[in-house]
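Apart from one protein chain that is not included, each protein chain of the complex appears where it belongs.
Labels run A and B following the written order; every chain starts at residue 1.
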Amino acid sequence: MTFHITVDGRPVPVVPGQSIGAALHAAGVRSWRTTRFGGRPRGLFCGIGVCFDCLISVNGRPPERACLLEAEPGDEVTTA
Amino acid sequence: MSDVIVVGAGVVGAACAYYAARAGLDVTVVDRGPVAGGTTGSGEGNVLVSDKEPGPELELAMLSNGLWRALAEHGGFEFEPKGGLVVAETDEIQRRLTELAGKQGVEHAMVSGAELRDYEPHLAEGLAGGVYYPQDAQVQPMLAAASLLRHGAESFGRGTLRLRLGVTVTGVLRSGGRVTGVRTSQGDVLGDAVVNAAGTWGGEIAALAGVELPILPRRGFILVTEPLREPLIRHKVYTAAYVTNVASDSAGLETSAVVEGTPAGTVLIGASRERVGFDRTTSVPVLARLAEQAVALFPALREVRAIRSYCGFRPYCPDHLPVIGADPRVPGLYHACGHEGAGIGLAPATGHLLAQLLAGERPDLDLRPFRPDRFSEEAA
């Protein structure tokens, strides 16, 4: 039923259909980048693609919104 | 009662007010909107000497370049002496750029095709070469205008500087032919001299004083990218087509690649020019062309996202020169407008020269090429 993605090399379980952001949040990972001026931690805030707080790099691509991006088996996520 | 009323709180009006107050005059600045709410707020902040043909505008730009550096020492706004790199796609264009650089008499370095990436590591392959202009710079224009207005009079002026925002000028007051002030949405404001620094709307202010000034809007779009963690682009980089577009009289769309990074991490991408009146409707084909040209110049931008765009209206005169000086047709009326896309860069020199006129001094530069009545002479 569930599959895994890796977050900085660590496996995180995903229920099919979950967003990357939801999977991370469920695994207790609540921030995955820092802001460019103050180095403040950021994770999910609006949860619906509006705020861009949850930007994350998946499979080496440029940052995308974790709340909109559906997790796929084998996705490799890197946090900053 | 002020010595000078400046109409317009954009960067040119701010510079006029700043230098006039510094010269000991009492100044009132009126604007129908906020500080820097017009074309100043839609600009990239170009302080360029590289894009001008030899002549009066280049002299103005050189004077201004030095003044910006002096103003920046007082702080309050970002000034980036980043330098400009003009690139040539072909050997023929490189030859023409070389010729122009030779005539300008501006500090520059010729850059061969092989050396281009020493300046900009991410430039596309196959470019013929370019010219590097170390004096080209960029300011954050809104903050620059605001600090000139705010700190200018406070810190260095002998005169006073009063700012009245949200006040619309509805008429120019005259007595015995001479200007005595302006009528506004909030009562009359009296002064010995009125400076028209209304930018793209300068023709309307002139009309209130009963004179004609042929200033037209020339629309430009700018694309702004997401903020990048690592700067991709070091200088202001543009293609040679920019120089010819700036000087063109075409009413149709003209675009050229102008690309630069900002301290906020974003990349600004221009430049387009078209005469469509004050129409703000976004043209996706224009934005697409700007993107296409920027990607052609910097292929690494292909994966970078544009997150917003904006447009502004450059105040354009038929001969591409600004209008600076006293209007002989209406005693007491001065103009400082029509700088097209170079208003940020030319603002300090404009303000400085106009303040010299207002204070009864001889201006450092010959203002005849910029005189306000030159258009009616041509017509006659």
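The criterion applied here is as follows: contacts are C-beta pairs under 8 Å (C-beta built on N, C-alpha and C of every residue); 3 or more make two chains touch, one makes a residue touch a chain.
Rule of thumb we're sticking to: contacts and distances are computed from a predicted model.
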item	value
Absent chain [UniProt protein name; select from "Protein GlxC", "NADP-reducing hydrogenase subunit HndC", "FAD-binding protein" or "Ferrous iron transport protein B"]	"FAD-binding protein"
Displayed chains contacted by the hidden chain, counting the whole assembly	A, B
Residue of B:Ser50, B:Thr225 or B:Thr239 in touch with the missing chain, whole complex considered	B:Thr225
Missing-partner contacts on subunit A, residue numbers	15-19, 21-23, 25-26, 30-31, 35, 37-38, 40-53, 55, 61-62, 67-68, 70
Where the missing chain touches subunit B, by residue	9, 33-37, 41, 142-143, 146-147, 149-150, 163, 165-166, 223-227, 250, 252-255, 264, 269, 274, 280-289, 291-292, 294-295, 301-310
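Basically, only the chains that are shown with their structure count from here on.
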item	value
Centre distance in Å when subunit A and subunit B are each reduced to the mean of their C-alpha atoms	43
In the complex, subunit B residues that touch subunit A	227, 229, 265, 303-305
Of subunit A, residues touching subunit B in the complex	36, 62
